[in-house]
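Left out: one protein chain. Kept in place: all the others.
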Amino acid sequence: MPLSTQSQPENDEYILIASLDNVRNLSNILKAISFKDHAIFNATQNGLKVTVEDSKCLQANAFIQADIFQEFTLKEDVVGFQVNLTVLLDCLTIFGGSTVPGVMTALKMCYNGYGYPLTLFLEEGGVVTVCKINTQEPEEPLDFDFCSTNVTNKVILQSDSLKEAFSELDMTSEILQLTMSPSHPYFRLSTFGNSGNAHYDYPKDSEMMELFQCTKTQTNRYKMSLLKPSTKALALSCKVSVRTDSRGFLSLQYLVRNDDGQICFVEYYCCPDEEADEE
Amino acid sequence: MDCVTTGGNVKVLAKAIHSLSKIGEELYLEPVEDGLTLRAVNSSRSAFACFLLSPLFFQRYQAPSDHAFRCKMPIKSMQAVFRSLSSLERSVEKCRIELNSEKNRLTVTLHCKHGLLKTHNLSFQDCESLQAVFDKENCANVLRAQPRLWVDTVLHFPPSLEEVNVSVNGERVWLRNHLEDDADPSRAMMTELCLSAEEFDHFAVRSESNITFCLKELRGLLVFAESSGLPVSMHFDEPGSPVVLSVSDSVLDANFVLATLSEDAHQRNHNNNKADRREAQPAADDFMSDDMDSYLIAMEASDLPGDLPGPSHESVPPVPQSSTNHRARLPSEEEEEEEEEQVNQPPNKKFCSLFFGSVLPASSQLTNQTIQGQEVLASDSDDEKQEE
């Protein structure tokens, strides 16, 4: 990659170097969680985890495994920093993020440790862009303590079937109510808006339903405003796993296939709406 | 009430609702023996639209036999049910509309592929019947054409254009953009389209006339006509009496009734157009021929604005602003309504809302809603209040 390295630190000064032949493999998955500016980056030998949170009630994580990158070098066990995700996405897509086959933007992402900017070298067709994004010390992400042993109900759906529902949801409804049950209505999305209420029922034997493991009827409400950003992840994904635990916490796991057919995951956690019990 | 429709008719129903949403904010729904009626009226009551879907349109159709039921609801809520036309076509197999009287809800159920069931329980309000009085059969002029022709015609005018002027003689139709009263004609771009009678499936002009009406509602009907491929008829008379745009086939009827600008408001705008046309139009056929000198101006740049009027131009007689005769209202009514209506009234009131025998008491409705003559059209907007 013909990168101009004038006055840049030498490669061996960086504590993190991650390279991609196709920047879309990173930018796309970051778009799926870009609903707030602050993103916490956490790199380990396994790869990169990027976390975005809202109102202490919603957390989204994107995982990009180390083997997705052509180069992934880490000088320390854990490297963490915080950057402005909107700015980062503008930088990553500086060449337009073309989907034309054969036209790819290569990326080399470097970080030199606390107090240094995150440096991006992007190259497409011989043109090089160098970006330096200010970093901050990472905040500690919330721990939603969502543990698979506490999962009450779980379904796996093909994303297409939920995409339609989410695109039609009545946004005048403040909440989205989710009912999961071993008996009718099995899997139901409900809204209560200005013009009335609506229910979307998915039968458990539908071809769209890849897995149906519901042990107990559970009805929980989630703030629509919190769930809305997850449609970005839904749009990119091919499958989604919907789980609730005994506390009514919601976990949405999206399986995303990148341009090269590799699989990445995006995960959303959402607290139930507190007023749910009163109604 | 319980109606079930399947396959392609679900899309027709969706398009009808979409098309009504271009008219007004509320959907009036009334199942009658002849079928399901869906109606809308605009805020200034100068446009009314009605679809009648006959019982044969449905796989099952049950109108309430014992009592008359009618309701209205925000059209947006019904539109939301049919929001994505592509998903309708792709996945909806059956649509059922039923009245749940206990819960006071209208339930629309969409049965989709893969067993997905979408149930919408919509709240509604009781209302009186909404009915416009019009008589399209006795209109002097009828033009009928394929939707494509209308769509291509409307395309020449910008989306921001509110009103269009249509004039006809035995051989041609002209459409022009209508200028707002306060617009400066020397600053506005004027567009005129001339169509030959031959392009129409049916062209019956008994009286040369020149009317002006809102384009928005015509566009609304075209949404429906284009998707159903049904020809659109336009029935009209002299300025001031409504123009009726209609579409029909064996299982449905749609009528859009639009007020036209009354004669004097109209003349102000189009007198000179008319005059222009009478003289200039003979040249229209050989418009592209070379003899264009008479159109060219000869003026000295320094002497602007031009002091040499073009040969084909007649100056517009100045019309004092006070001669406005848009809407015959009594002053007392004006005052009373001021507060309540200001919000709903569109800025220009030049279209009469007079052609409605809109909201009659339910009992008299059925007998009176039959087509009435022009002379009883002067129902006033006071009636609007009774309906609430």
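Note that the chains are named A and B in the order they appear, and that numbering of residues resets to 1 at the start of each chain.
Methods note: contacts are C-beta pairs under 8 Å (C-beta built on N, C-alpha and C of every residue); 3 or more make two chains touch, one makes a residue touch a chain.
Throughout what follows, contacts and distances are computed from a predicted model.
According to its UniProt record, the chain left out of view corresponds to "Checkpoint protein" among "DNA replication licensing factor MCM4", "NEDD8-activating enzyme E1 catalytic subunit", "Checkpoint protein" or "Ragulator complex LAMTOR2". Among the residues A:51, A:93 or A:159, only A:93 touches the chain that is left out of the figure.
Considering the full assembly, B:185 is the residue among B:7, B:170, B:185 or B:229 that touches the omitted chain.
By the touch definition given at the top, chain B reaches the unshown chain through residues 149, 155-156, 158, 185-196, 198-199, 284-285, 287-288, 292-293, 295-302, 304-306, 308-310, 313.
By the touch definition given at the top, chain A reaches the unshown chain through residues 4, 84, 86-87, 90-91, 93-96, 124-134.
The rule we apply is simple: only the chains that are shown with their structure count from here on.
Of all the residues in chain A, the ones that touch chain B in their complex are 161, 164-165, 167-168, 170, 194-203, 205-208. On the chain B side of its complex with chain A, the touching residues are 73-74, 76-77, 80, 83-84, 87, 91, 105, 114-123.
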